[in-house]
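Heads up, one of the protein chains got dropped from this complex, but the rest are sitting where they should.
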Amino acid sequence: MASFRAHSVLPGFNLALGFTLLYLSLIVLVPLSALFFKTATLGWVGFYEVATGDRVLAALKVTFLTSLAAAVINAIFGLLVAWVLVRYRFPGKRIVDALVDLPFALPTAVAGITLATLYAPHGWIGQYFAAHDIKVAYTPLGIVVALTFIGLPFVVRTVQPVLEDVEAGVEEAAASLGAGRWDVFRRVIFPAIYPALLTGFSLAFARAIGEYGSVIFIAGNMPYISEIAPLLIVAKLEQYDYAGATAIAVIMLLISFVLLLGINALQWWTSQRGAR
Amino acid sequence: MTKPNTRIATHESKTVTLLFIGVALSYLLLFLGLPLFAVFYGALSKGWELYWTALQEPDAWSAIKLTFIAAGIAVPCNLVFGIAASWAIAKFEFKGKSLLITLIDLPFAVSPVVSGLVYVLLFGAQGWFGPWLQAHDVKLIFAVPGIVLATIFVTFPFIARELIPLMQSQGKEEEEAAVSLGASGWQTFSRVTLPNIKWGLLYGVILCNARAMGEFGAVSVVSGHIRGMTNTMPLHVEILYNEYNFVAAFAVASLLALLAVVTLMLKSLVEWQAKKSGEPLHHGA
Partner (left out) sequence: MSITIENINKNFGAYQALDNINLEVNSGELIALLGPSGCGKTSLLRIIGGLELADSGKLLFHGEDVEARDARERNVGFVFQHYALFRHMTVFENVAFGLRVKPKKERHNEAEIQRRVHELLNLVQLDWLADRYPSQLSGGQRQRIALARALAVEPKILLLDEPFGALDAQVRKELRRWLRRLHDELHITSIFVTHDQEEALEVADRVVVMNKGKIEQVGTPDEVYASPATPFVYQFIGNVNLFHSREHAPWTQQQGDAVAFVRPHDIDISVTPQDDTALPVQVKLVRAIGSIVRVEVSADGSSEFIEIELSRERFESAPLTAGDRVFIRPRQFRVFETGDQHELSAA
């Protein structure tokens, strides 16, 4: 018996793990490794040149800043939505609760064309902005709108369960000690939900960085202004610049890994706090 | 509206409560309700007749068919994988388990565009296996198999990550009891494990399917956008939209939106059923 696992009477370990590893390798690991091998053909200098090209840097900057803005909006409003869903009762609450997951369920292309139509200068919402000479669609602002949409459920769904777990007793204790409502929130509730809020924020941010479908319709895709990094990959591919596309992909992948590690650490932190 | 407050110490004043609810609902209405409504409005803005015509177009039909084929292959594949992975991870102790769990989540961290790109690098004309595939006259990229592969990649973790925490929380005592009562491996799985995880399984399948049918970025990269051949519904929506054929674009989009609404309803139903049967699902965002 291989010593790397403990004995069990349950059958099927070798079959289950064998299949898992094979499938994981074939579908995920081997294809992803192709990315790094392809980049290696560029060499360090070539990679550096692609990575620091003006258009690439501009696209990364647009991607990063719009994702950050959307994640911040979602952190603020997501917290409010989670609060309202956990603390208050109102008619239709269950429908609203279910609707929060719409961005997970609605195909991104559908979200993309719909938001582009709504926020276009003559669209239902865009016209009010246009009246004040603000362009939403086809500008970075439009990208923020799309990314806010697709990231909306993350903060709500991470904060909601933690907020439900905050004991009423703790709040009552704080109140009985003379704390006002705002003090109770700031000193008792917020510290409890802070890690979950940060996790939700990071998840929304990570998702926004890689998002493609919902953005390209509303972005206008002007190089240096409203072109996101994933679109630049597609553009390079269409010019058969595989190495260039791959280099950008590697950069994005590294950013994703760092975020993933951060999120894992955050979740570990959250569970540690919960265990106390 | 709100119930009369008896626990004054832990509630806000009525004004603040109403303000919070008002702002939260407005936000959700603006970002979720309105877009959902706009899809159906856009689809039906020129009347039912044009809507039906748009949906009956052969290219639309072939896109619908391809979408179902891709999801019809990707979901069962990931279902088998999800069951195998969760069985190995939740019921056994072995080294490297947490690394394995992280690797399973990996596709969620990858941009959809990159997910498509990796298959182009492997199987595309200039890819590793490109020359070999060409020599044997096999076309994976810009063809249906590539679309299926990309769909499998982006929906890879859905079912596994639903089942792993669920099965971990259920422990393995019931399975051990079954074995000690003389049940075979298959009997143990089908009679004890499967009934215990059925809601989690269904939940994972629903989410996996929604993503499989709606995937855009990854599929877009490997599809080649050949009308009537390698277009899925989301890709067909893009083409119609870019041709300024808005009614047709929104007509196809409305089918996808309908899928989303059905997904949300089924999801809530499953959550409710699972809670009722005393096996609450374990899932984060």
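Descriptive notes on the structure:
In order of appearance the chains are A and B, and numbering begins at 1 in each one.
As a working rule, a residue touches a chain if its C-beta (ideal position, glycine included) is under 8 Å from a C-beta of that chain, and two chains touch if they have at least 3 such contacts.
In this text the structure is predicted, and so the values were computed from the model without any measurement.
Summary of contacts with the chain left out: across B:138, B:181 or B:262, the touching residue is B:181. Note on the undisplayed chain: of the listed residues B:53, B:168 or B:196, the one touching it is B:196.
Contacts to the hidden chain, counted on chain A, fall at residues 1, 6-7, 9. Where chain B meets the chain that is not shown, the touching residues are 173-174, 176-184, 187, 191-192, 195-196, 277-279.
To be clear about the criterion, only the chains that are shown with their structure count from here on.
Each chain gets a centre from the mean of its Cα atoms; for chain A and chain B, those two points are 16 Å apart.
By the touch criterion stated above, chain B contacts chain A in their complex at residues 1-3, 7, 9-12, 17, 20-21, 23-25, 27-28, 30-36, 38-39, 42, 77, 80-81, 84-85, 87-89, 91-96, 100, 102-107, 109-114, 117-122, 124, 126-128, 149, 152-153, 156, 172, 175-176, 179-180, 184-185, 188-189, 207, 210-211, 213-217, 220-221, 233-235, 237-238, 241, 246, 249-250, 253, 256-257, 259-261, 263-265, 267-268, 284-285.
Residue ranges on chain A touching chain B, taken from their complex, read 4-6, 8-13, 15-17, 19-21, 23-24, 27-32, 34-35, 38, 77, 80-81, 83-85, 87-91, 94, 96, 98-115, 117-118, 124-125, 148-149, 152-154, 157-158, 168, 171-172, 175-176, 181, 184, 200, 203, 206, 209-213, 217, 230-231, 233-234, 237, 240, 242, 245-246, 249, 252-253, 256-257, 259-260, 264.
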